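Here's the structure we're looking at; comments come further down.
Selected chains from the complex are presented in situ; the others are not included.
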């Protein structure tokens, strides 16, 4: 059974079709890189998969279940454009909070652990308000991995990360994939993404223009996919 | 007096002035206690010898703070900011004194602790305003920004001072009208002299307190800059 | 029980954030103070009128301090899309909602006790005449404020519904509860007990009914409110 299945999903904003009859699948242990021009519909789709918005038509299945079911939610990790952490709380408090919400054992230890994984241990008691943009993004990553989800939905996860942080995130994702996690990410930093991707999907004006395995030549020349399948 | 040796000249002068002020006040109290009670109000009337000087000193502090704040905004030199805080804090103390003596007086003459006439309200508001000045200082940690915002607030707050002064001249208030500084004023001459002496003493005391507080500020600032330097390397 | 634990976690989170930036407490403190200054200054009325107004004023302060506090309770989640993360977490929306409501309830009660004391002093109203009953009214009325305010703020964060004139709706919705609360407070401050059966007892029913019904309805509906 596929980890993530998008079945004929439509989404209208007013009468603007943001998504048009999307069909996508991701098997456990695979990494689907969703690419597409600005406004193609990547974020919209990811948010629908994550269950934040309901599709206008069609449906989403995570391991065959509705995304809104409590069980399913426990197995999803999401990074969006917003970083989803509280400015008034410290990095540690933020992670501890989420650890509690996910009912993890020993929340504080888990939090500390992930602060180290993302290289934030030195500022763990600093308020997020005072973080630099990249530090925030790192924290967002920590938040998403905290509860060891089996499906990771990442919207431009590499944004604002420095070379080191990118390396860390890539390592985390590789390990995850090795453990059979499923990753669906959208990004414009093709190089970083394609190094990991097992599959590539190209969205074009809300429709799937290309969907297939990630070939070595793509990795060699990331522009390729756009060049071949994107409209000029 | 082992601690005397390490004091700077300025400190020594301060201590002398302080001592002098205290002595003068003590002397005034002695004189005042010697006076006969006022015919209408009796002994309590003597509280005016503190009530008014306290007020005038407080309002003077407000004025100084305003000037210091303007100077800061123009010159951007931290010493003016320091002066502003110091003098404001002292002023608040004196104004509190005025409020308290006032409401004691009120309790005895009017039979209530407080009445909402313009003078009393504006004086209270004045106190609140300078208190909020101190509050905003706590809300901003970045020194230059703090100094700047505080200066602005201080200037705003000062606008209430003339209202306090004019209140009894513009409106018919429960609070008695002008006795000094006005043609209608009917106040025995020798009493006025005592009043002036006490006023002088209070002003002196205020100056001394301000200087001491200012000294603290400067030391604090030195400590901060040293600590920051330590962090930098 | 797990549900309760989650409710508490959420409540704790909100309370901590609120205590960090003492926003609500201060705002309402300032509000109370100024109502005080202005009204006391503007006119000195005879005790009864004074008491009558006091009861109305009290609930005005509560309602306003309430809305100051409540409107932000979900808006607080917007800045970094925190709401997404909460909705994504395996937390039943009703737990999320009740957690936030609880936090607001606590804060609101604190504020109200403060105002009560202050009012008591400056309006020399002896509001302790029937302390018990007054507290009950306070608890019930405050819960009405809280539940409505919280669900209302949940509705307004949802983009699709923001265009609707929700702000217009909230206060009118509250009118019944506030009316009841004001009337009862009035009686108790005047030292007149009010039994359910009695002529003024209808207010009791109104207040309690309001609480029960709205709580039930909101808990059921909140899921649909939160997921767009």
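The chains carry the letters A, B and C, assigned in the order they are written, with residues numbered from 1 in each.
Rule of thumb we're sticking to: contacts are C-beta pairs under 8 Å (C-beta built on N, C-alpha and C of every residue); 3 or more make two chains touch, one makes a residue touch a chain.
Small disclaimer: the values here were computed from a predicted structure and weren't measured.
**Student:** What stoichiometry does the whole assembly in this file have, expressed with the labels used here?
**Tutor:** A x2, B x1, C x2
The rule is simple: only the chains that are shown with their structure count from here on.
**Student:** Quick one: report the Å distance separating chain A from chain B, using the average Cα coordinate of each chain.
**Tutor:** That gives a centre separation of 61 Å.
**Student:** Show the residues in chain C shared as contacts by 2 or more other chains, in ascending order.
**Tutor:** none
**Student:** Which positions in chain B touch two or more other chains at once?
**Tutor:** Not one residue in chain B touches at least two other chains.
**Student:** What part of chain C is in contact with chain A in the complex they form?
**Tutor:** Within the complex, chain C contacts chain A at residues 2, 5-6, 9-10, 13, 16-17, 20-21, 79-82, 84-92, 227-228.
**Student:** Which positions of chain A touch chain C when the two form their complex?
**Tutor:** By the definition above, chain A touches chain C via 47, 50-54, 68, 70-71, 73-74, 76, 78, 80-89, 93, 97-98, 100-103, 136, 143.
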